[in-house]
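Here's the structure we're looking at; comments come further down.
What you see is the complex with one protein chain gone and the rest in place.
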Amino acid sequence: MPEVTPTNAYPSAQARAYQALYGTGPAGLSPTQRALAGLIVASVVTTVVGTEDTVVQRLPVVFDFLEVFFATVFVTEYLVRLWVVGVNPLYRGLRGRMRYIVTPLALLDLLAIAPFALGVFGAESMVLRVARLLRLVVLAKFVRFSKAIRLLAGVVHARRFELGFTALVGLAVVLLASTLLYVIEGELQPDAFGSIPRAMWWAVATLTTVGYGDVYPHTALGRVFGSITAFAGVGLIAMPTGILAAALSDALTKAREGVRVDHTDTDAD
Amino acid sequence: MPEVTPTNAYPSAQARAYQALYGTGPAGLSPTQRALAGLIVASVVTTVVGTEDTVVQRLPVVFDFLEVFFATVFVTEYLVRLWVVGVNPLYRGLRGRMRYIVTPLALLDLLAIAPFALGVFGAESMVLRVARLLRLVVLAKFVRFSKAIRLLAGVVHARRFELGFTALVGLAVVLLASTLLYVIEGELQPDAFGSIPRAMWWAVATLTTVGYGDVYPHTALGRVFGSITAFAGVGLIAMPTGILAAALSDALTKAREGVRVDHTDTDAD
Amino acid sequence: MPEVTPTNAYPSAQARAYQALYGTGPAGLSPTQRALAGLIVASVVTTVVGTEDTVVQRLPVVFDFLEVFFATVFVTEYLVRLWVVGVNPLYRGLRGRMRYIVTPLALLDLLAIAPFALGVFGAESMVLRVARLLRLVVLAKFVRFSKAIRLLAGVVHARRFELGFTALVGLAVVLLASTLLYVIEGELQPDAFGSIPRAMWWAVATLTTVGYGDVYPHTALGRVFGSITAFAGVGLIAMPTGILAAALSDALTKAREGVRVDHTDTDAD
Partner (left out) sequence: MPEVTPTNAYPSAQARAYQALYGTGPAGLSPTQRALAGLIVASVVTTVVGTEDTVVQRLPVVFDFLEVFFATVFVTEYLVRLWVVGVNPLYRGLRGRMRYIVTPLALLDLLAIAPFALGVFGAESMVLRVARLLRLVVLAKFVRFSKAIRLLAGVVHARRFELGFTALVGLAVVLLASTLLYVIEGELQPDAFGSIPRAMWWAVATLTTVGYGDVYPHTALGRVFGSITAFAGVGLIAMPTGILAAALSDALTKAREGVRVDHTDTDAD
């Protein structure tokens, strides 16, 4: 979508709204865009806290209100976007609006509104509760505002070979460690090590140094191999660290340098 | 505050005390400043150990004495500072002393004395115990002696974009992991995963590889996503490592090189 | 083994099969090689899941079929390889085939077939179950496809001095920490700290920051040394991180640069 230059000195309300919602400039996000970002965060926090019954039951009116409020905000945003996008020659008129509705970002906006139709918070069936979590899709609207997701995707893509290799080594060590512990402690602790998939739960917790402590080897031999796995975990942590850190540091440096020259791209193309 | 040069070969007691308390020189901290730093550390240790009733009840006299001792030391320090600061032309006379009292460092000194008025250690009400912890504010007096805090603040400020980005990725992974586990194990383990905020406690412990083991997934599917979260944690640790380490290393190298040229700044300006 | 150029425009079935199984080209692995790699992974997954009785008992027919299927595939692969290798002048004729059979990669293929003779999955004696795990040796067939194992071995070899030094420091800290805790808590917790080898289980879990929490010091002194061990663990993780990350990053960069020039080596030489 090309940058739209207002044709006269006193732009119309539609043109000003277009600039506020879609425009990018040297100052970064417009006040309207910042407000929308804040509303998205507030909506997510409401959805997250809304799963905790002890809170919802104490403040039912507040959650009912927030429910309606965020639904109204995002529906209004969708409709205003639909109206003002006509400023752009690409999406002018009814047929232009049709073209706009099926763009990925417009579909995402629609998808983010849909779950609000599922009604208020509360302790109903699990299916309904899960369905309402689709409201968290609203977070995906951040794609519009942020280059960070593309940046992270770029880093992971640039180092996919290194990271894939590290992941394969990690999986191989998990397989080896869980096979060994299955053989050594499988009969002694059938619940924890009675099969390789069960032993993998222990192997992952040990190799990543999480160490829940719900399962651990009881025999001397199992502890010897458990110790080796724990030390291997230290090595496993070591590998992606330098890879990711270096790549991320490079990408962020480039991104900061690019901020001053890179103002021509808009978000809806 | 400009460096004050003593005008005659035999400086007065006030001028010598000023130099001992405020002066900076090629040798670093003066013996008086080192002694004060040691007293601050001793005072903090006393406050910390003083919260342990089993120790205080065995040595009540010692803690009563240390109480009075540190109060006396820091009150005396405050009064001496107030007297000797008159050497500096900026804070000469009564009006100068008034100006000095409202400088941030002088207010901090006053704030650090105040909680000593709350009396001796012991097992009284929690409110009083907490109030006495304000004595730990005495640690903030180290701002006067140390450039390290400014250095760390500088590093965090220089890399705020990278660190903020890492924190956002971490929060997003915490949100995703806790939402998944809430959906998968919410009904099976309502205390641990019965809402997204509850599941977040597990997600944080797993993603940071702390792994207390108080809560963990019980189902096969929950363990698959738990394992992915644990591996994501290894990646999450990887990101800030290189960023912080490189920035800190640079800043410390600069700080050491700057030691020999940078003797003109004093601490009260 | 030198690259074998087909001598006429319409190569025989044997020559085409040779190219499909042993050939290397600019496009990487041939479709046949990719399919075999997929079958190896599928076979390993089957063996791993086959140790979980609750799954096998629900789908006994599926596992019986997969059993026969993978045995057939790998036996067929072995026989086809034996036939087509005659295209290579080195292994032509019956005597050439004998020479081929004793090459490391051909022996590995044979070794990977053998455990399939041990019959179907199920809950028989542990000895039989363990023997069947030798099917995982099939993973070693990946040596044929992948340079990654040689790459990792090269990295570890190049930094063996640094990594060995780190391991020695780690062992010394484990010895020191477990000796201290044995002395401090040996009488209080005989099961956990009643001997140095027992205390080592705690020391390894703490130093690698796994922290199962099955054993931990109960006394104040034990906790002081436990805390020091935990902080030493942070330092221990720090050491191999940079060493491995830098070496791995270098080796992978070289490996990627080498992809375009390095197409002449085959895997059976």
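Per-chain residue numbering starts at 1, and chain names A, B and C are given in the order in which the chains are listed.
Rule of thumb we're sticking to: a residue touches a chain if its C-beta (ideal position, glycine included) is under 8 Å from a C-beta of that chain, and two chains touch if they have at least 3 such contacts.
Small disclaimer: the values here were computed from a predicted structure and weren't measured.
Peer 1: By the contact criterion defined above, which parts of chain B meet the unshown chain? Give residue numbers in ascending order.
Peer 2: Those residues of chain B that touch the unshown chain are 44, 47-49, 51-53, 126, 129-130, 133, 136, 139, 148, 151-152, 167, 170, 197, 200-201, 204-205, 208-214, 236-237, 240-246, 248-249, 252, 256.
Peer 1: List every residue of chain C that touches the chain not included in the displayed model.
Peer 2: Touching the chain left out of view, chain C contributes residues 161-162, 165, 168-169, 172, 175, 179, 182-183, 186-187, 194-198, 205-206, 209-213, 216, 220, 223, 226-227, 230-231, 233-235, 237-243, 245-246.
Peer 1: Touching residues of chain A against the unshown chain: what are they?
Peer 2: Contacting residues on chain A, toward the hidden partner: 209-213, 241.
Definition applied: only the chains that are shown with their structure count from here on.
Peer 1: Just send me the rotation angle from a CA overlay of chain A on chain C, rounded to the nearest 5 degrees.
Peer 2: Rotation angle between the two copies comes out at 90 degrees.
Peer 1: Find the geometric centre of each of chain B and chain C from their Cα atoms only, then give the gap between the two centres in Å, rounded to an integer.
Peer 2: Computed from C-alpha means, the inter-chain centre distance equals 47 Å.
Peer 1: Check each residue of chain A and list the ones that touch at least two other chains.
Peer 2: 197, 205, 209-213, 237, 241-243, 245-246
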